[in-house]
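Yeah, one chain of the complex is gone here, protein chain that is, but the others are all in their spots.
Coming up: chain A.
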Amino acid sequence: MGTRNPVTWLGSPAFPEAARTALADTQLRRNLRNATTTIRGRRAAAVAELPDWERLRRAGEAIKDRVLAELDTHLERLEAAVTARGGVVHWARDAAEANEIVLRLVGDEREVVKVKSMATAEIGLNEALAAGGVRAVETDLAELIVQLGDDRPSHILVPAIHRNRAEIREIFRRSGLAATGDAPRELAEAARAHLREKFLSCKVAISGANFAVADTGSVVVLESEGNGRMCLTLPEKLITVMGIEKLVPTWQDLEVFLQLLPRSSTAERMNPYTSVWTGVTPGDGPAEFHLVLLDNGRTATLADPTGRQALRCIRCSACLNVCPVYERTGGKSYGSVYPGPIGAILTPQLVDDPHDAQAASLPYASSLCGACFEVCPVRIDIPEVLTHLRARVVSARGRTAESVAMAAAAWVFGDPARYERAQRLGSLARFLGRDGRISRLPGPGAVWTASRDAPVPPRESFREWWRRNRG
């Protein structure tokens, strides 16, 4: 490997520490609570309309699993189909390779427009372009807010979810985009005036892809604003960076996801702007089309039978919106372009470095409440992958104070007589009790009693009572 994977942000602290800072930001807490509560309710209503939602989820899961099982075949079919229609396919092993390819394709242009894309965020493309003297202009409204605010995204679908209207107006004002007020319409108007100019002047556009159909080589982007479509149709050259797992075999398969994705992400029955293109069409849209197929840790992820289900993800964000941890800490605490429950299982696998302490903290950023699995449109069993990745972290760390304590606990639980002796010993903690509560525990227990009382152990355990009364 050599170079670090830019899927995590350099210098980000481990999750517990980042979360502590975020939790103290009262404005952030309120913004997130309002936004996630609203979108959660809307999603539930949109999903409840479909009597066959569970069957759709199972279909989505099955299609993605089939693709992943035969990924090599489908990718070669896709390459052949794209090439046959006049597109050029490039293969990128990692972020550095992908960035290099894109920079070379941009050529002498100094400014490019971008469609909102997770894959290009994952590889740190904007930073790589800037280093090569190319300015990337984000055209998705929320992504633009993040870019102008010199900020980081905190949500997969709504990268500026942590901002409210007043904050957005201020960001615009400082960037020279004059908004008459902070009403959504006024803010959108200001962004529109700024972006129109860019659409008409830029000759190169860069996008990601939600799906690609292997049968025909068609690439699909879903968005809500129409700004993506401007980028996909106006410039002369289009460069699309797509993760290798984004494939579906046929158009029939695509139909399932065009139902699952909008309802799960924006709670819409149908996606507002669905752009589909196949290679190039003379006289219609970009004259040049390049598809960069990105691995960046995906093949390694695919090798893990439990972990690979994370590659079914269609980036809907439903798991973020229902996650009680995400709702309170926000997305930036995860230190990665992929926050929330899906980030907690995808990021460490893409990083694939057991000694990266920040990535290793992510699988623990969950109470395992299971709300994410319940809403996932492709049925990724996120709690299952979380515990699986925790086991990987534990085995990579080797001997720690925790592993010694866990081994000791297992040794105690391994024998009823030892267990009972430990119970009797632990019962002595009842002398720490005052008025039926323990307010300060020694050792690691102090973390518990920092915010909660602990129960006073009883004089007699249940098993002692049983032996006395029923034995």
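Points worth noting:
Following the convention adopted for this analysis, a residue touches a chain if its C-beta (ideal position, glycine included) is under 8 Å from a C-beta of that chain, and two chains touch if they have at least 3 such contacts; residues count from 1.
Note that in this section contacts and distances are computed from a predicted model.
Looking at the choices "Ring-1,2-phenylacetyl-CoA epoxidase subunit PaaD", "Fe-S oxidoreductase", "Sugar ABC transporter permease" or "Aspartyl/glutamyl-tRNA(Asn/Gln) amidotransferase subunit B", the name in the UniProt record of the chain not drawn here is "Fe-S oxidoreductase". When you scan A:283, A:305 or A:436 for touch with the missing chain, the hit is A:436. By the touch criterion stated above, the residues of chain A touching the omitted chain are 15-16, 19-20, 23, 324-325, 328-329, 363-371, 373-374, 387, 390-394, 402-403, 406-407, 409-410, 413-416, 419, 423, 426-427, 430, 433, 436-437, 439, 444, 447-448, 450-463, 465-467, 470-471.
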